[in-house]
Structures are given as C-alpha cells and as structure tokens.
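Our next item is subunit A:
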Amino acid sequence: MVVATRVLSYRQAINEALRLEMRRDPTVILMGEDVAGGATIQHIEQEGAWGGPLGVTKSLVSEFGRQRVLDTPISEAAFIGAAVGAAVTGLRPVAELMFVDFFGVCMDQIFNQGAKLRYMFGGKAKVPMVIRTMIGAGFGAAGQHSGCHYAVFAHMPGLKAVAPATPYDAKGLLIAAIRDDDPVMFFEHKMLYDMTGEVPEGDYVVPIGKADIKREGNDVTIVAISRMVHIALEAAKRLSTEGIEAEVVDLRSLSPLDEDAVLSSLAKTRRLVVVDEDNPRCSVAADIAALAVDKGFDYLDAPVKLVTAPHTPVPFSPSLERYYIPTPERVIAAVREIV
Partner candidate 1 sequence: MEIPRERLRWIYERMALIRAFEDRVAQEFAAGKLPGFVHLYAGEEAIAVGVCAHLTDRDYITSTHRGHGHCIAKGVDVKAMMAELFGKATGVCKGKGGSMHIADVDKGMLGANGIVGGGPPIACGAGLMAKTLGTDQVAVCFFGDGAAEQGTTHEAMNLAAIWKLPVVFVCENNLYAESTPWTYHCAAPDIASRAAAYDMPGVLVDGTDVFAVYEAAGEAIARARRGEGPTLLECRAFRYYGHFQGDAVSYRTPEEEAAYRQRDPIQRFRQTVLSQGLLSEDELDAIDAAVQHEINEAVRFAEASPLPPPEDCLTDVYVSYPAEQLAFRH
Partner candidate 2 sequence: MSGKQRAAGAPGAVGIIANPAAGKDVRRLVALASTFDNQEKVRIVRRALAGLTATGVRRVYYLPDSFGIVTRAAENNRFNLDLEPIPVPCTFTASDSEQAASWLAEHGAACIMTLGGDGTNRVVARGCREVPLVPIATGTNNVFPYLVDGTIAGLAAGLLAVGQLDDTCLEQRPRLEVWIDGTLVDIALIDVAVSRERFLGTRAIWDPNTIEQIIVSRVIPGVIGLAAVAAALCPIPAPTGAFVELGPGSVSVTVPLAPGLVTTVPVRAWCPVEPGDEIVIEQRPCTLALDGERELRVERSHRVTVRLSPSGPLVLDPRLALGEAARRGCFLSPLTSAL
C-alpha cells in the first residue's frame, strides 16, 4: 500500500499525532496550561486561544471540545498528578508540562507516583500517560526555560523517555507513546517546531526503544539526541568533504536505550562521538560512553568523545547561549581528535 506523504512541520506532526489518537481512542485527553487557551472566554470558547504557548495543540479544542482538551490552572503538581490518577483508572491522558525546567514543581507526582505506582502495587496497575514537554536552548529563554534535563527522567525506573528529532519521528513516536501502557516522557525541542519534513498521512508508529541511523558511514559513529541530530548531520556533511564518513545514530529513545544500534554502529566504525545538549554530568551522553566502554570495549580504536553543553545553566545573552549549545565545529573537532 502506498501511503501518501506531505511536508509538515515538527509542530504540525505533533498536532496530527494528537488529533489522530484522540479520534481513534475516546480515552485520550489533553491537559495543560493553555493547551486550548482562553477557557470560558465566550468568543473563543469553541476554537481556543493559544493552543499551547507555541501553538502545538492549536485547534484541537475545536474538534474535541473542552471536555477533552483541558486548560489547567498553573498547578503542575495537581494536573500532572491528575494525569497519573486518570491513567491508573482508565484514561490515556497526555499532559503538557510547558517547559521541562518546571519539573521541580511537580516531580513528586512524576517520579514518586506515576513512575513507581505499578511497581509498588506489585504490577496490578498500569499508568498509560504521556507528559509532553519542551526542551532546549536557542530561544534566548535563559536559565529556567531552556534546559534539556531528560537525563533526570531517563535515570528513573518506571519512566520511558523519547526525544524525536524530525517531524516523522515526532508523529510516530507520539502515537507510540500514547498507545504505550507505561508513562512516557516526550521531549519536544522548541528549536525544531518549524523544521519541516516528509510525514505520512494516517497513523503509524515509531517504536519506542529503537534508534535510527540518520546517515550511514564507516569512519566514526556520532550518536546524537533531539536537535543535536541536525548538528551532527551538519558536521558529518562537512567531514565528508574531508573524506571522513560519519554514521549518525539518532537515539530517539533515551529509556529504554537501543544499545544494539549503538554497539553495532560502533562495531562497524570503531570510533564514537556522542552529541548531547544536556549538561554533561551523569548525562545520557555519559551513559552511552559507559555502554561503549562496558559492552563495546573491544570495538573501540580510540577514546569516546562527548560533545555536550557545559556544566552551567543556560545563559541568556546570545553570545553566551551560542557558546553553550554544541556546534558542528565542536563535533568536527571531536571527530578529528579520534579519526
């Protein structure tokens, strides 16, 4: 069967995934601050206002109504916790934590409740919820609206964590996340919302726990996450002009981790660079490096190199923020050190 595709933005792809799943399954609901927007304001009650601060959930309320697209008060602990309670009792809520940096105000509900209920209840409960949340620097949003912090969640048993880099993956992974019976953290990079790409019509699933080779190559493996996949691809393109063919592995899932994809690419290239916009200490990048050393030591012909953000909060000034975010140049420099 030929499936029609068209070009959609990352934002539209996410919107479409939500729309399709809400049509398919009446137990799917959206909740979050301004996910519809303008609740009770009569002239926009039907169509909503913002559709999320960056318009990702725009117009979903006009199709599904305020009963299923719920504007919440700015009470993350209450509505993330309500998502946990709704999930454990039969709904499939998709809650939006506007910026991941806000996890501090609701973390108990995520990691002590949502993540642990199934285990503490001896497997009797399931918690099929998704928390969509925005990550990433580049917007000039500074210290409390720009972090990645997905390592915090990948660290926690009971949670799954995915971070798509393309519109195609965003749609397929979000559908998979909504259908998944475990709580899934879904990390959307705010700098990717306007990025476009081919997206099939209709529903399809990108399986959670599967990485994707975004570019093949034999000389070095570059494992990257979310927006860093595009930084890695840019670096690979430039390296190619020098005759170095990098293989770019888009991790897509942070927990579970596609260890086989990383190790088999490493077995082929024997060199590894990890590009991660998160802070370096106890990071996903560090986890990948540990994996390579533990299970791929015999493949390695050179030290593993990590290209990450510094161990600082995200700064405000454009010059500082540019310095903070990993660049193709830094990736190229890292590759040159080991190739």
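On how the list was made: all candidates are chains of the complex that A comes from, given by their letters.
What we mean here is this: a residue touches a chain if its C-beta (ideal position, glycine included) is under 8 Å from a C-beta of that chain, and two chains touch if they have at least 3 such contacts; residues count from 1.
Quick caveat: nothing in here was measured; it's all calculated off a predicted structure.
Among the candidates 1 or 2, the one in contact with subunit A in this complex is 1.
Within the complex formed with candidate 1, the residues of subunit A that make contact are 27, 29, 67-68, 70, 72-73, 75, 77-91, 93, 108-109, 112-113, 116-126, 157-158, 160, 180-182, 209, 256-257, 259, 294.
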